[in-house]
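The complex appears here minus one protein chain, its other protein chains still in place.
Right after this comes chain A.
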Amino acid sequence: MKFADGLDPYILRQELLKNLFCPIVSLQSTIHVDQFFQSLINDQNQSLSTLQIFKPYGDNVKYSIPNQQFKITTTQLITKSYSSFPIRFEAPITELIFMGNAQVKDSIKQLFSISSLDHYLKQLKDGENDLYLILFDKIITSNYILAFDTFNHPIAQIFIIDKNKDSIEDLRKMIVEFRNFNHFPKYFQIDDLMIHVFILSTDGDDNLFEFQNEIKLKLNVNSTILPIIFRNDDLLEVTIENSTLESDVQRMSMHNCSKSFKISNTIDQILRIKINEFVLKWLLPHMQQQIRIWDDQILQPKKSITNKFLNFKKIFNNDTTTQITNEFNHVENYYYKSSSQQILRKLADWSLILRDFKYSYSIYDLIKKDYSSDKAWIYVSSTQEMCIISLLLAQTQQLQNLQTPDKNTLRKIRHDITEPYMDNLSYTYKSRFNLKTFNLRSLIIVSELLLCMSAQFKISNWWNDLIEKYLINLKNEFDVHLGKDSIVKAILLERLGYNTGKYMSISTTLKIENDEKMEEIEEGMYINHDKLEPTSKSIGMTKFRKSSLYYLLSSLQWEKLNKPIEIEKLKNNIIYQDTYLKDNLLINKLYSN
């Protein structure tokens, strides 16, 4: 019997790696390039920027090339290959700062607006999308640059120029202007940013390599060629993806803006190949090299015994310059960009992006103590969150030789890490900084990763109650803001039903089908009709009834919102053996039509 139909948590884990824990590459193009890409879009009513066209291609799970492989070497020199390595294309950091999308001074913005999230979900067309997936995506997707979390700090900056219309001098000007921008936040290290150039060539010019060499010689910047040739072939529809809630709401308010555009097949192929080339040839090596440098220069000395002696030396040494750069700025809540604390956090984040989860966990665990001793609370809670996430990501990798963790490990993960850290970070986010959305984000991510772990090792009995607690917390937090008639509540109740329905108190898969088969009756055997029928074999091992209750509550919420399609979807998940409940007025009311 299949029960509790819902979204596989592994899809959400994939979304997490695609929309949050992946490198940001910022794009800046010249006006000629913009005009060129504009002319490519067949629908003239649409006005799309170059960035918007590039954005979907960052997702190389969907926009892949045949046989793509991404080889990543860890600091322990172990090479693993992955079939995808998504990147996110964003506007340049200068623009994001200008738009107020960066943490400046002492104020930290909320990740998203709770009421617009509810409004956005209500506006979506009925039955077309998986609403929980959208809710999850919108909660985790953000391009807000923070000091204590470097996932949104761009790793590479690409300048796109048109070979025929832009000169090297124009490019030089763009780079100089970018570098001389004097409002970079003090926690952002521009030296870690890789500068790269995409050269757009539309006429099959032969001198492209010379041009590339010239750029390399004059500006010391590497480049990739985008040879785009017009051809009137089939058109391909590309959906705009990985957009923040804010931009989606904006798009929705402008009615004629569709969520997709059409592009020629050849150009689509060229973009896929060239972006893949950029990731393989430039981005990955850059990240691996930086990680090795930081590991050698900062992490290893810190771990060594001599570091402890150096700490003594520091106390007696009156070198004020190093002290100032390493100190936490309590007013504006950041560490200076060149401080070891800030670099180590970046090292941990980057290695998480490169999927070395165990290594990044060890760094998060190490730096957490430094942050607590400096009373950098926002860094502490963010690092605690990442400790849990990196640990769970490591545990949920779909590797063949991954063994079920033993009870002691599970106990440690639950009682020493997940529970205390979650309590702690919720307190910091909510009470110390009033950042409720950050708390919401960590609740939803952790509960989904725990669901993944439950599914992977069939240990739902370990995590079921904790996931339920986090999801109820999440629902209550949304209830405070949105009142009782919110769509988010209905979606979360549905997820609670899914979680409870997946509960099995034993670790092997139970064959519930067998329950329904009665014992075969031999001929001439005496049957005692007064004897009670045998109870189900799964008695006490599942929580289908509680799950049905959550699904029922969710249906009632959908009814309030007048969404009959959603109620219909849940129909198969509401199972009652007893006719008394089956014929209950409430259920009749829901399914009368």
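Assume a residue touches a chain if its C-beta (ideal position, glycine included) is under 8 Å from a C-beta of that chain, and two chains touch if they have at least 3 such contacts; residues count from 1.
In this text, contacts and distances are computed from a predicted model.
Matching "NUBP iron-sulfur cluster assembly factor 2, cytosolic", "AP-5 complex subunit zeta-1", "Zuotin" or "Trafficking protein particle complex subunit 20" against the UniProt entry of the left-out chain gives the name "Trafficking protein particle complex subunit 20".
When the omitted chain is restored, the residue from A:Leu366, A:Ile417, A:Leu466 or A:Leu581 that touches it is A:Leu581.
When the whole complex is considered, the residue among A:Lys109, A:Lys358 or A:Lys546 that touches the unshown chain is A:Lys546.
Although one chain is not displayed, chain A still touches it through residues 505, 530, 532-533, 535, 539-546, 548-549, 552-553, 576-581, 584-586.
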